[in-house]
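Below you will find the structure I want to go over with you.
A single protein chain has been omitted from the complex, and every remaining protein chain is retained in its original position.
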Amino acid sequence: MQTASLKVAKQASPLEELLNLPLRSNNPYIQEWKAKGNKVIGYVCSYTPEELIYAIPGVGGTRIMPVRIGGVGCTHTEEADTLMYRYICTFTRSTLQLALDGEYNYLDGVVFNSCCEHMRRSYEFWRDLVRPKIITMVSVPRTCHSETEFRWYHEECINMMEEIGKVWGLNPLPDQLLNAVKTYNRYRQLMMEVYRLRALKKPKLTGSEAFKIMQAGFNLPKDLFNEKLEMALEELKARPGITDYRARVLLAGSYTDDPSLVDTIESTGALVVSDSLCTGRKFVDNLVDESSSDLVEAVARRYFSRITCPRMMEDPEERINFVKKLAKEAEVDGIIFQHITFCDIHNIENIIESEAIARAGIPTLKLEREYNAADTGRLKTRVQAFLEKIGK
Amino acid sequence: MIFAGVDVGSMSAEAVLLDEKGIIAYSIIVVKPNPVQSATIVMEDVLKQSGVKLEDIAFCVSTGYGRERIPFAQHNVSEISCHGKGAVWVNSKIRTIIDIGGQDCKVIRVDGDGNLVDFVMNDKCAAGTGRFLEGIAKTFGMHVSELGALALRGVNPVPINSICTVYTNFDVMCFLADGWSKEDIALGVANVLAKRLVTLINKVGLEEEICVSGGVAKNQGVVRALEQAIGKKVQSLPVDPQIVGALGAAIFAMERYRILGERKKVATN
Amino acid sequence: MKNNSSLIKYDYLRRLNVTCDLLRVALSSGAQTLPELVANWPQIKAELIKEHDEEYVQHLFELVFPEVAEALLNPKHLQPTIKFAIALKKYVLDLGKYLDEGKPVVYNWPTFTPEVWYAMGVVPVFPFEAFAGLLSGLYTDGLEAENDEAEKQGFAFHICSFTKGPIKAIEVGKLPKPDLIIKNSSPCDSSNLNYQYAAYVNKCPLLILDSPYYTNQRALKYYVQNVREMLEEGQKITGMKLDVDKLRYHCEISNRQMKYMYGLQRLRKEVPCPDPGMMRFLDFGTLVLCGHSDLVPAYLEQRYKEVKERHERGETFLPPGKKEIRTLWSWGWVANMFYLPHWLEETFGSTYMECQLSYLPEDITGFVDTTNLDTMLEGLARRSMNFVMHRTAMSYSDIWVNDFVTIARSHKVDVAIFGGNRACKHAWTLCKILSDALQEQLGIPTLVWEHDVCDKRFMPHSKIKELLTEFFTTVAQ
Partner (left out) sequence: MILGCDIGTALTKGVILAEGEYIFGTSVLTRANAERAFEDLLEAIRRERGFKLDDFKEVVITGWGEGRIRLPHRSEPTMKCIAQAAIWDLPSCRFALCLGAQQSSALILNDRGKVLDYRINDKCAAGAGRFLDIIFEALETTPEESADIARSADKKIAMSSQCAVFAESEVVSLVNDGESVANILEAIFRSLVSGVVALSKRLPIRGEIIVGGGLANNLRIVELLEEGLGKKVKVFRLGPSFIAAMGAALSVNGGVR
C-alpha cells in the first residue's frame, strides 16, 4: 500500500507531486521518513524555530523533521466543541479534533507556542488527551524590541532543542546547525521565487496552487522539498502564464492553510497573487545570518526580526507598510482581509490595517469566515460584489 | 433592442424585460425548489405577458443565489450590485439601499451611477430576514403582505427579546395567548426587525437618499419602524421594490451589450 | 468647578466624580430603603449641587439601577461603600488636578499595580475597572453606546466590553487622549489588541510589560527585568522621576491593603460566610487604586472590621431561616449586574466565596518588602504575576483549575457558578476542565452560562435570574 502510493507519487512531475501531496500520515514521504526510524515533530505557530528542530541529530544517524500542524480535511469538530465551547476559533477546534481522531498519531512530539489565546489553551488537551511522546511549550514574548525579550526567546529556543534532544538525540554540532540553517534559508529563497512568479503580469500559477505548494512545504523534509521545488519552479516558468483573470487580489488576515478559501475567491475569476499571511509571505520573510558565530542565536534573531504577527503588541505601522509593499510588488487591484470568527487578533488587526490601506487608496474587503470552508456561496457573493465594486 | 434581467432568490424569483424606453414587463413568482426551474418559469411568464420571444432578447443577465446556473443568461452579476444599479435607475438620488431578502439582508451604498461604494451582508442567522416575517405571518394565519398594514395600527409594541427566529415565532404565539392584539405584536416584530437592521446599517453608514428593496419593502410597518430607528426618511420607489434586483440585472445586460458591441466594432475596424 | 477642568470636560471622569459624591451623600442620608432615599433626594441633591451641576446630578440619579441603590442601603454594604466612595473621590480629584496641570496622560492596565506611577508623581487612568466596571455596574445606560460605536467599526460582539467601551470613549472624547499606555501582555488577545489599537489611533507609545508563560524563578527574574525597563522607558517618556521613598510610602499603603484583603479572604472560609458578595466588586476597585492613599486601606479596614465582628458574633447577613449555599464563582462577577450577589444572598442564601477577580494567593503574593528599590520591584512583580485575572490567564490553565479546586475544598463550597464573559476565550477553554474537576473530585455542580460583562443586552437581568433560580431550586437543596 505504502509503496504503491509512493510509486504513483513518484510517476508524477515534481510540480504535480507538490500540488497533490497526500495529507499527514498518507504522505508517502512521511511514511518513508518514519520507516527509516526518523522522527516527526509537529508545531502550531510560525514563531517555532523550525531549523533548530531539523538540526537535532537523532540516535544512530536518524533525523527529526518539523511539520506545521493544520486543520485541512477536518470534517467535524464534535469532541473539540465539547471541550472548548463555541467561542474558540474553528481553526483551533479543527486541529484539536484531527488530533483526537488520531490524525496526528504519526507525530512523535509537538511544540506549542504561547501564540494566541485559542491555540495556546489547546495545549492542555493535547497534553492530557492526545498525549504525544513529547509536548513542549515555547513561550514567545509579545514584543521583539528589547534585548531582555530576545534573550528570553533565545533561551526558550535552546530549552526546546534540549528537551527534544535529550529524548532522541544530542544537541546539534555547528556543521549540523549550519546545514539546517542553509536548507531553511534556501527554502525561503525558493518560496520567494514562487511569490515572484505569482506577481508577474501573467502569473505562472494560481493562488490555489501556491497554497498547495506552501502546504507541501509544511509537510516535507525541507531538503527534499527544496529539490522538488527547484524542479517545479522550472515547470512553472515554462508555463505561458495566466491572462484570463478578472482581478489581482492580496489575501491578508487569519491563519489560512486550506486552499478551499482561495478556491472560493478564485472561483469568481479573481486571482490571489500575493498574501501577508503567517502561512504564506510572512512565513518565508527574512533569512538567518549564516555567517554568525552563534547560529542558534542567529536563528532566534531571524524569528524576532521578521515581519511581526499582530499577536506581538507592536508595529502596526510596519505591518501596514509591509502589506502596501506587497500590494505594489504584485500590482494588486484589491486586498481581502479575512478573519476566522472569534479570532480577536485578526478581527482588530484587520480593522487597523484595512482602514489604513483604504486611506492609501487601495480597495479592501473585510470577510469574516469559519476555518472549514462552509457557507462558500455567501463568501462568493461578497467577493464577486467586491470585484464589481472595483469595476472588474 | 430588448434586454432581460432575472433574479432567483431564496423565496421569490423575478424577471424584468427592458428596452431603451424603460420597463416592458416584469414578473414575480414564488421560487420553485430548483433555481433553473424558477428562472425558466418566471422568464416564460414575462415573455408571455409581453409577447416577446426569448430569441428577441439581445442580452440577459442573471443574479441572486442561483445566478450561475441560469442557462439562458449570458452573464451573471451579484445581487448586491444589481440592487444598487436598479434602485438608482428608478430614483437617481438614491445612495443607500437596504435590501431585505429571504435569507440575506444587505446594506448597499452606491454612487450617482449606481456603482457600489460599500456594502455589508448579514451573518448566517435568519433573524432580520424575510423568512422571519414569513414565519410570523404563518403564525397569524395570514399572508406576509398583510403584516405591514397590521403593524401600522399597532400602539403598544410587544417586547420581543429572543434572538432566534424560530423562538420569536413561539413568543408571538404566547403573546397571542396572553391576549395581545395582532397589531401590537406585528408592531413589536417590525421594531425588532428594524433594530437588527440598524446594527447592520451602522457597519457601512447611511447616505441619503435611502430606499428599501426586496419583498419586505412592501411592509409599511417595517419601513416605518426602520425610519424611526434610523431617524431618516425612506424613499418609496416608483416600481415594485421586489423587482429592483432583476431590474438592475436587466440594466447591466443593456450596459454590457453596449460595451461588447463597441469592443466588436473596435475589433472589426 | 471650572468648566475647562478635566472633571467636567471628559464625561467619564465627570461621571466618576459625581458618582463618588452621590454614593457618599446618598448613603449617609439616613435612608434605609429606596422610598426613604427618594424622599431624601431633595436634601441629597441640595448637598451635591454645591459642587456639581444640578441637571447632571439629577440625570445621573435617575440612571442609577434601583436594585443597586436598594442593595447598597443594606447595613451589610452601607459603611464600606461610603468609605470606598471617599477613597475613590480622592483619586478622582488627584487625577483631575494632575490632568488640569497638563501632565502626560498615562493609561495603566490594572494587573501591574500603580504604586510605581504614583512614585513618579503620575496619576494614571484606569479605564478598565474604574470606568467600564463601575459605570456599567451603577448606571442603567452603562457603556452600551460606546460598545455600539466599537461594533459599528467592526469590533466583534465578542471583543471584551471591559476594554472595547473605554477605548471608544477616548475617541468620542469621554476620556482624555493618552500620551502613554501601559499594558501587560496578559490576560487576553482581546485586551492586547484593543490597547494596540488605542495606541495606534492616538499615536502614543505603548509600553508592553511582557507576561512570561511560566511562574518559576526564571520567569520572575525576567518579569522583574521587564518592570525595570518599563520604568526606565516610562520615566523617559513622561519626563518624570521615580522617587524611591515615595514608592516605599505607596507600597506600605498597598501592603496594609493586602493585610486586610488576606484577612477577608480567610474570613470567607468561615461558616456561615460573614462577607457579603457585592463588596468583591468594590474590593477589585481598590486593587486597581492599589496604594493610592490611606483612604484605600481605610475602606478595607472597615470591611475587615465589620466582617470579623459579624463572624465573632456568629451572625449572618442572610435573611432569617435561610440555609447558606456556599457558592464559588468560578469565572467572576458580572459588572453590569453589580447587585446580583445581593439578590442571590436574599433569594437563595447563596454566599460568594471567591472568583477569578477576587482571589489572591496570600502565600505567594505576600507583602512587598520595602527595604530598597530592588526588593520593592521584585515584590510588586511577584504580586503582579499572581494578581487577579493575571495569574489565571498568563500561563497554563492548570493554575486556574488547581486554585479553584483548592478553594472549593477549603471554603466548603456547595455549588459553583461559571458565568463566563463571552469575550473571555481562555475561560471557555477551561470551563469544562474546571467544572469536571469540581464535579468528579468534590461532587460540586456548576451552572455554566454566558454573559457580556459590561453589556446587559446580551444576557438580560431577567434571564440571568431565571437561569440562577432554576439552578438553585434544582441542585442546591
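Letters A, B and C name the chains as they come in the text, with residue numbers starting at 1 for each one.
Just so we're on the same page, a contact is a pair of C-beta atoms (placed from the backbone, for glycine too) under 8 Å apart; a residue touches a chain by one contact, two chains touch by 3 or more.
Predicted model, so just to flag it, every value in this text is computed and none were measured.
Shown chains touched by the hidden one, complex as a whole: A, B, C. Between the chain not shown and the residues C:A31, C:A119, C:L267 or C:V448, the one that touches is C:V448. The chain not shown here touches chain C at positions 432, 435-436, 439-440, 443, 445-446, 448, 470, 473-475.
Mapped onto chain B, the interface with the missing chain covers residues 10, 32-34, 37, 102-103, 124-126, 129, 131-132, 135, 163-167, 170, 173-174, 176-177. Counting the whole complex, the residues of chain A in touch with the unshown chain are 75-76, 78-79, 81-82, 374-375.
The criterion applied here is as follows: only the chains that are shown with their structure count from here on.
Chain A and chain B have Cα centroids separated by 41 Å. Under the contact definition stated at the top, the residues of chain A that touch 2 or more other chains are 368. Chain B has no residue in contact with two or more other chains. Of all residues in chain C, those touching chain B in their complex are 148, 151-152, 154, 460, 463. Every residue of chain A that touches chain B in the complex is listed here, in rising order: 368, 375, 377-378, 381-382, 384-385, 388-389, 391. Partner chain C is touched in their complex by these residues of chain B: 161, 199, 202-203.
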